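In this view, the complex is presented without one of its protein chains, the others remaining in place.
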Amino acid sequence: MRVSLAGFLAFVLCLGWLSAHPPKGGTSVDNAMDTQLPLKTFRGMQAEAKGCIECHAKKNPGIVADWKMSQHAHAGVSCIDCHGVTKDSPMLTMDGHEGSKVPISVLVSTNTCAKCHEKEVTEFRHSGHVRGAVQIWAKANMRDLMVMVEGRNHPDLKHAPAATGCQQCHGSIIQLNKNHRPTPETWPTYGIGTAFPDGSVGNCASCHSAHKFSLEEARKPAACASCHLGPDHPDIEIYNNSMHGHIFNAEGAKWNFNAAPGTWKVPDFRAPTCATCHMSGNAKSAVTHNVSRRLKWNLFMPLSKLRTGGYETASDDYKYENKITIGNPLAGNPKGPEAARAEMEAGCVDCHNKQHIDNFFIMADKNIMLYNEYWKEAVKMKDELAKKHLLGKDMWADDFQNTMYHMWHHEGRRMRQGGIMGAPDYSHWHGVFEVQQDIRKLRKIYAKRLKTNKIED
Amino acid sequence: MRVSLAGFLAFVLCLGWLSAHPPKGGTSVDNAMDTQLPLKTFRGMQAEAKGCIECHAKKNPGIVADWKMSQHAHAGVSCIDCHGVTKDSPMLTMDGHEGSKVPISVLVSTNTCAKCHEKEVTEFRHSGHVRGAVQIWAKANMRDLMVMVEGRNHPDLKHAPAATGCQQCHGSIIQLNKNHRPTPETWPTYGIGTAFPDGSVGNCASCHSAHKFSLEEARKPAACASCHLGPDHPDIEIYNNSMHGHIFNAEGAKWNFNAAPGTWKVPDFRAPTCATCHMSGNAKSAVTHNVSRRLKWNLFMPLSKLRTGGYETASDDYKYENKITIGNPLAGNPKGPEAARAEMEAGCVDCHNKQHIDNFFIMADKNIMLYNEYWKEAVKMKDELAKKHLLGKDMWADDFQNTMYHMWHHEGRRMRQGGIMGAPDYSHWHGVFEVQQDIRKLRKIYAKRLKTNKIED
Partner (left out) sequence: MRVSLAGFLAFVLCLGWLSAHPPKGGTSVDNAMDTQLPLKTFRGMQAEAKGCIECHAKKNPGIVADWKMSQHAHAGVSCIDCHGVTKDSPMLTMDGHEGSKVPISVLVSTNTCAKCHEKEVTEFRHSGHVRGAVQIWAKANMRDLMVMVEGRNHPDLKHAPAATGCQQCHGSIIQLNKNHRPTPETWPTYGIGTAFPDGSVGNCASCHSAHKFSLEEARKPAACASCHLGPDHPDIEIYNNSMHGHIFNAEGAKWNFNAAPGTWKVPDFRAPTCATCHMSGNAKSAVTHNVSRRLKWNLFMPLSKLRTGGYETASDDYKYENKITIGNPLAGNPKGPEAARAEMEAGCVDCHNKQHIDNFFIMADKNIMLYNEYWKEAVKMKDELAKKHLLGKDMWADDFQNTMYHMWHHEGRRMRQGGIMGAPDYSHWHGVFEVQQDIRKLRKIYAKRLKTNKIED
């Protein structure tokens, strides 16, 4: 183990403290942007950057090769522009190294990206993506699952599940040790909701991977697929199951993914990718990095609800209020759920007539509401069992609660997301077909507990 | 909700009627072809089509862009050729619109495709693909599963599982409302067995997606993958697991998928795709759209049986007899199962010697027969339980029947299909490894019920 005991204890203490005290987003959160270096206005390469490039081309050739292919390199944006920080920045990880005197950070936050891409970062800040990390630490049951349940509350190993699992998609709340180095428990992560020491939240490199930061990459389904997969939200599987995915998988290799921002549209492609529907411009909506904006429903919650909450708040809560919150799960379109749907449908029109679109959404919406019927029945049974003290304390060892969790978190999401994204196999076999069996299992356990007045062993 | 209550009630009544009265395939089924417009013989663009194109290029640019890339456009086949109908056609959905006086249908059936592609449509009509939709509605237990069980018999929502699930692959029996518009419960669907108001069955666009109708697309595994996937017939997963898929996935992007019909053969590709084995021409079999023709076994049924039934009948039953039937589950090669196998093997020879092919099929066939041994044991137990009234009424809440269903419909198909298509992981881990555990579970439940003379709660 390369982490010292002292270092680890410091981390554990820090984590304990975290539960009680939401971490501050840097030393001077209110003017966090002030810790960013101003953007240079000339196009040439900085002398210091040449030093970085020459040395790292030998040590880490992939980084430099990537950058050379990037729009950044072509625009004269180089190492220091993103990694350079002020000496007193909460982001500082090295105050010069290998002969260079430039203070730098190995971390690059959205504050940095916003120096040039302010519109994109603002939109992104309004999206559910930024809730990724902070919402986890805002919920006691999530912390318990990761650390106590899965990590067995083991003194040395308990943070491994979060570090190798949750945080790699959700992001982490990055902590620096006393030497200003990010701790292994919180970094590296490619998680999209990563909270940085400067108080900013979010990670552009989740989709536009470093150090190429490619537009083309983020337009392809693979960019979303490394997180949007698996039993609880099999979005890439859903896409592949859909007619859209069918067409992309058959022909997408020949499409034009490299159109300039805001100009990517039919016939650059024959079928939409994730980015097309959720982000690309159409008749009713400009290009947006707020992926929640065109969503009518919240489909990850146990009960499907209309997204009536406007913008996401988790990033601002963290950055400006120093609070770790679950944000705004009903974030969506500031004009409400029907406006969200209208902005989504404006994309469908490129290839489908109105009757087609209307019919499709009528049934997909009904499918979502149908799921709610299952959920409400389960809740009713659970409430009655709770009242009669017939629920186990450890929900993961209690068949009723465990089945109910899966009915929501796994099967129920697949039913809803499969239907709304045109994936019959996920809507049916991985969705409602399993949900209907879950409810039967719940009814059986419920009846047995009521009958015997005890929890089965 | 955009569907009126009256409209919905009309639909529900219609569905209720459907159960008792198989829907007629149009007003004048016997001469359904007569409702098709004759194919024009000149190559130029029709004046009306120019109107369509100009307007839809603005409203739905993807449709027009697709068509422009199609062989249809190059051959002068345009909008009206496929969408134009007679005023009294059962397919009519709009009697002129936006200034045009041409009566059209938003639906395009195989009757239309057959105007030019008669051979392909006839072959397709002989294949199991056309059973897709009608077989579902022909079986009471399937209707129950979709509407009563999964749909909770909910007055408003009960058709959502079928509409978002089953019908998107199997196809629907399209119903038009009083305004001649297809109902949301039955359209849109890309399902391959869709039954149209003109009595024709099948959907060419399932594999050759609109409006490009590409040959290349249908030759790629992705075309089959949007339906042939998942727990009950993971055919794309099986392909990816096979050496054939391994080679395609490593190199296929460079192969020639665009050879003219009937000319696509080695070395256009280095390994077969789904279409190569099941459809492409070889020494013993011409190109065919009858995908059942080279199948020796029926591997979707609970007990594997040799395909001795000749051609599929479901399409003709619907079109000419006005009957919704399960068709001919033993449809295959009109010359019988060994002829089917011989036609399949004639493709293998391109890359494999006879010893290799013979050995492979000896063991794959044994694997299929081995599955039958498991199934027959289960049936014997079930029959005895039934005789002693030890089977639950709701099969989905009865552990014995539910496990038996999965042993057949999921695990048992994977064992058989995995073996016959060279996918060891599916034959073993997703197949026989699970089947052997299913049979153990069945034996336990069986023994317990016999011993206690009751169904466990």
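Things to note:
A and B label the chains in the order they appear, each numbered from 1.
Definition applied: a residue touches a chain if its C-beta (ideal position, glycine included) is under 8 Å from a C-beta of that chain, and two chains touch if they have at least 3 such contacts.
Everything numeric in this text was worked out from a predicted model, so none of it was measured.
The residue from B:75, B:253 or B:286 that touches the chain not shown here is B:253. When the omitted chain is restored, the residue from A:45, A:160, A:306 or A:346 that touches it is A:160. Among the residues A:209, A:322, A:353 or A:372, only A:209 touches the chain that is left out of the figure. Hidden from this view is one chain, which touches chain A at 1-3, 59-63, 65-66, 68-69, 93, 106, 149-152, 154, 156-161, 163-169, 181-185, 187-188, 190, 209, 212, 214, 216-217, 220, 222-223, 225-227, 229-232, 253, 394, 396-397, 402, 457. The chain not shown here touches chain B at positions 240-243, 245-251, 253, 265-267, 270-271, 349-353, 355-356, 358-360, 362-367, 369-370, 373-374, 418-419, 422, 424-425, 427-433, 435-437, 440, 443-444, 447-448, 451.
Note that only the chains that are shown with their structure count from here on.
With angles rounded to a multiple of 5, the C-alpha fit of chain A against chain B returns 120 degrees of rotation. Taking each chain's centre as the mean of its C-alpha atoms, chain A lies 36 Å from chain B.
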